[in-house]
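The structure that follows is given in the form of structure tokens.
A single protein chain has been omitted from the complex, and every remaining protein chain is retained in its original position.
Chain nomenclature is as follows: A, B, C and D, assigned in order of appearance, with residue numbering initiated at 1 for each chain independently.
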Amino acid sequence: MMSFYDSHLVLFQATFTGLILALSIQVPLRMGVFSFAGAGSYGIGAYLAAILVIKQDASAFVAIGAAMLATAVIGLLLGLLIFKLNGLYLAMATVAFDLIIGVIAINGGKTTGGSTGLYGVITDFTMSQLFTITLIALVLVALSEVGRTGRRVDAVRDDPELASSMGISLRRYRLTAFVVSGALGGLAGSMNVLVRSAIGPLDIGFGLIVLGLTMIVVGGSRSWKGAVIGAVIFTWLPDVLTAIGAWQELVYGIVVALAAVFLPRGIYGVLVDLNKGLQRRSRERHDPPPAAAEEAAGDVDPTTGDVRELALNEEAVP
Amino acid sequence: GSHAPASGKGLPAEIKLVSVNPTTGVVAFAGASANKGYQLAVKEINDSGLLGGSKIKLELKDTKSEPQTAASALTSAISDRDVAAVFGSVSSTEAVAMSPLAQKQGMPIVYTQAGSHGVVVGDYTYRATPLMSSYYPIISKFIKEQGYKSVGLMYTSVTPTLQEIGEKTYPQLAENLGFKITKSIATSATTQDFAAPISQLLASKPDVVAALEVGASNPTVMTQLRQAGYEGKVLGNSGASAGNLKPAGKAADGMVWPADFNFQQSAASSQKFVAAYRAAYSEDPLNYAAEAYDAAHFLARSIAAAGSIDRVAIKDAMKKEAAKSFDGALGKDLKWVDGTLQVPGVMVEYSTEGEKLLYEGTGQ
Amino acid sequence: MSAQPVEQTTTPVLELRDLAVHFGGVKAVDGISMKLMPGLIYGIIGPNGSGKSTLIGAITRLTRMTRGELLFDGASYEHVPPSRLAQLRVTRTFQTVRLLPDLNVRANIQIGADARTTSEQKAGRRPSWFERLRGPAASPGVADAIRRTRLEGFESYYPSEMSYGTQRRVEIARALAMDPRLLLLDEPTAGMNQSERAEISGLLRDLREEGLTQLLVEHDVQMMLDTCDYVFAMNSGQLIAEGEPDEVVRNPAVQEAYLGKKWGKDA
Amino acid sequence: MQDLLSVVTLGSIYLLFALGMSLTWGTIDILNFGHGAIFMFSSFTAYLVLQQTELGLPLIMLIGLIVGALMSLLIQVLAFEQIIKRAKDKRAAEMQILIGGIGVAIIPLAIAQHYTKSNPFGFSKSTFKVNTWTMGDLRITNIAALSIVVAVVLWVSAAVWLRRSRQGLALRSIGVDAETAALMGIDRRKMALATMAVAGGMAGLSGVLFTFGLGAITPESGDTLLVKAFACIILGGVGSMRGVAFGAFFLAAAETVVLTQTSGSWVEAVSFGLIFLVLLVRPSGVFGRAEVRRT
Partner (left out) sequence: MLEIKDLHVHYGNIEAVRGVSLDVEPGKVTLVLGANGAGKSSTLKAVAGLERPVQGSVHLNGDDITRLAPHKLVRRGVVLVPEGRRVFSPLTVAENLRLGGYTAPKEAYDETLARVYEMFPILADRGNGAAGLLSGGEQQMLAFGRALMSQPKVMLMDEPSMGLAPVVVDSILAKVRQMADSGIGILMVEQNADAGLDVADQVVAIARGEVVYSGVAGDARSHASVLRAFLGEAALAEQ
């Protein structure tokens, strides 16, 4: 008998690297920076790690570290160029960046292995290392969602102008978004190539953007929990669907569409809304109705407490 | 139950093989065709008693044309101790993702088609398909016969195979045969409209046009070549087969290409396969099926020689088996070189009536 | 009420010299100079489109100025980015309510308090990275701001669940939570009724007693009279009058450009 | 010269495709990533019909138009309307629409892939024959000429209609604030449906013309065009009709030049690199207007 874990090892690995890739898009998105540069960084990270391992015999950690450093720096440079762009214009610029990375990979000759890509990237990188690194990255991202940083990120996204008048440097936050996104992308790419041992131009195309975006939107784009949910679903769903056979793609499409339609803020959003609903309910039970506060503001006669009674009394004007 | 040895040689009653191939997605046509070849061969092998009383059970796993799914399917096959060996994917990108896993974890795997580097990486990995660059030079005869003195070349840089033909094989041919390449244009994955490169090519006034594009682009290339007023033959690649040219109608007439297999080829072993295939599926076999058929027989012979489904034993047996030559669907006296099968190749011309066999290669 | 102490030796909290903001041909603010002395409430009145909000925008550096000088505590700051103004503890409310839709009332107000912690950090102790990430657990300033704007009971509400007037209170509370030295208010009571306005006016006067300098834009003349120590009147981007509130209200130019029949006939 | 003609032909195909996308995106704020699937599936339907009976060009175009419009309507009713109804705010809706469109697009793609096994399909059974007209050195096919005419006519009418007509204005207002638009007496649902139908029709039409022009397309052809159309619209500036035309011809020209003058494998890098550079200079596209914002 084979164990479930062994036979699905690739999927476990893909869940972790997919999660990091999703986070590389989620982090900037949460700051209102519509950047898909994470996908390009993924490519850079993957190729760089592969080259280091193959040509320099680098160890797994050196390869990952170097890939992250390089993609963070590239993220910063890219950010300096385009952080002034907004919305989908920014998205377009980063898509262009990603596509250019892909083309460079094809045309890189020996260095990138052309359309074949690089293979035989074999190190002693283990599953538990993969897991640990992913966990650390996840915790760091999660910390950026709570407390002061979390609020400030919300402010930068929802109202940049308000944010800057509240002492938040937009430039700094947006550049950070690019750097973090780059580093996460590089991390995802380098870890992926280390577990998969091969990378080619087709692995770093437009599909990565779609996959990452689908993960976070369906999972819930406002929280790392959404990214986790999304990464799990969209890594395992195709495997589950193989059972259906010929029409699995069709079902996949239907699942994505249904999720987009019926889960307005992702699966995690649904959980949050449920929670908000509960809060509201308990609020109504325990707290004094806020209308009372307003009533006070409306200056109701303190003796009777109700305007209506006064009205009925037809109280004369002094 | 299935572990009980059925013969003295230690083979179980049922030998589990897995085909990890795309049956949906962009390369589904090749994967599906290969699977037909595997199934036909498995049936023959089971009927022939080659494995004594043991029967091969073939399981098909769809990669959806995605490397990750392919790798995942392979991993689960590896972790299933009952699986004796695997038929690897027709797609290079998938194959490259699978090979290191198979090699590292000791799973005998035989690919078809996947023509890039990084597929055959060690003694567990074999490829029952010749590299296109190995037989493509049989086109020399055609070029000489037609008396072409210059070629206008267009190739895609998307697939390693076609890129290599465009960038290495043609320049080499030009040197050997003394023709001139008037223009060499690379196209990209997203190029859908070839009008501009075609008009450039024709402006360089070559005797003949060579167009090395992926399967689905071939009808467009032919249509647009004809629209641009080019009437001559077009030197292509075997990606144009499998019905890909049909939508171009008459415009596609006159495309020629070297192939590793054509159902009209003369070798007796080939014709035996074609007959069996026709009987089973009532259609003419494609090269993918022929390659798969040979791969399956190669593996079955190795398993029989190993006398067990121990993967190391199969690996060793494959090595011995690959030292011999054999007659198969792809032709007669086929040899393995560095884990990759070699064939003489055939030259084919397309016309609306069907593919016509021009001539057969003789091997080196 | 105290008059503008013109010849005082203390440095003004805020000083504008010949400030101008032009948008293409529109001269929204066109050469304004003013000094705000510590601990007083200043008012700006003026017809719609006379440049009041633009002036506040320029003072808070959110709107790019065309020319002029800005001084805070005597130091010029026209090249300081808006985000650094929070460190000087200059803050504002907006004419259109600007709350963060995904945060509840408490968190929205906490945003203001967060800014204060940065300015405190600049002043002294460097907090650990974890403290910086989390921010202070519960700022006393937040509870205070909630109490003063009478938002008790609304802490866990989200902006979309509240009426317009209530949202405006949150806007004010957020500014208060920053513990400002200079507070700029752009029509803080729009959408409130008279008694609610009186209450806000009371709040502003309390703040003045605590030494907070304020610049208030309002169209409610009664409120201006009740609240301000000194009033500027603007028209077409320029100052047309300044002085004590009742004085300005009696100014014929102001009456013609701005005041309606009620205040006009009082004169 | 011949290259210029190639640019114009290719550009008009891009335009025809991007026009519908731009229309819904620029007015009712629906960035439909199912547009490519509509394009492909309309053509695919025409192909299926052609397997049964022989048809001429006008009828095939009509099929493309109708199938495209119907698919677009279906997507609007089943997916986008539902998303908008449920979404909390506009930005969330935009994201959901994006992903919803991607999801919906997989469905027709899977169907077409299933039937064609991803082989190319074309209209070789049509009674319409593509002819080439020669004028001196210049060669142009009747279908290319038709594509250019259709693209230009549709573009001009869309642009004029949006700019001048009452409904055009109403349409733009829906994209800004649908609720307030309703308060102006505008039936936002009907307008949105009409727009989607028109956009879908354009996609279907371009699918048919494109298939004729190239001889064959594959089920995946729509996806490739989708990214390019997105680029065209962004480059020109979202919501600008002049912009989308500029974008389409700019991209066609860039691609043609790269493909013919240098190594074709750099095509995307160069054309998208150019787009990147243009955005650095014009952050809201060449003809786009900066977002209206003030304090």
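We adopt the following convention: contacts are C-beta pairs under 8 Å (C-beta built on N, C-alpha and C of every residue); 3 or more make two chains touch, one makes a residue touch a chain.
No experiment lies behind these values; they were computed from the predicted model shown.
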Residue in contact with the excluded chain [from C:16, C:103, C:231 or C:259]: C:259
In the whole complex, of C:15, C:30 or C:187, the residue touching the missing chain would be C:187
Touch list for chain C against the chain that is not drawn: 23, 46-49, 52-54, 95-97, 161-166, 169, 187, 190-198, 219-222, 257-263
Under the stated touch rule, tell me which residues of chain D contact the chain that is not displayed. 166, 169-170, 172-173, 176-177, 179-188, 289, 291-294
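By our rule, only the chains that are shown with their structure count from here on.
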Between A-D and A-B, the pair with more C-beta contacts: A-D
Specify the chain with the shortest distance from its C-alpha centroid to the centroid of every protein C-alpha atom present. A
Find the geometric centre of each of chain B and chain C from their Cα atoms only, then give the gap between the two centres in Å, rounded to an integer. 76
Just give me the whole-number Å value for how far the CA centre of chain A lies from that of chain D. 29
Taking each chain's mean CA coordinate, chain C and chain D are separated, in whole Å, by 49
Identify all positions of chain B at which a residue touches two or more other chains, and write them in rising order. 24-25, 157, 188
Return the residues of chain D touching two or more other chains; collapse runs of consecutive numbers into ranges. 88, 110, 113-114, 227, 263, 265-268, 295
Considering only the defined contacts, which chain D positions touch chain B in the complex? 2-3, 6-7, 9-10, 13, 110, 113-114, 117-124, 130, 132, 134, 139, 141, 213-218, 220-221, 224-225, 227-228, 255-256, 259-260, 263-268
Can you list the residues on chain B that touch chain D in the complex? 24-29, 32, 157, 185-188, 190-193, 195-197, 199-200, 203, 215-220, 222-224, 227-229, 242-244, 246-249, 251
Residue ranges of chain A touching chain D (in the complex, touch as defined): 81-82, 84-86, 88-89, 92-93, 95-97, 99-100, 102-104, 106-107, 161, 206, 210, 213-214, 217-218, 221, 246-247, 249-250, 252-262, 264-265
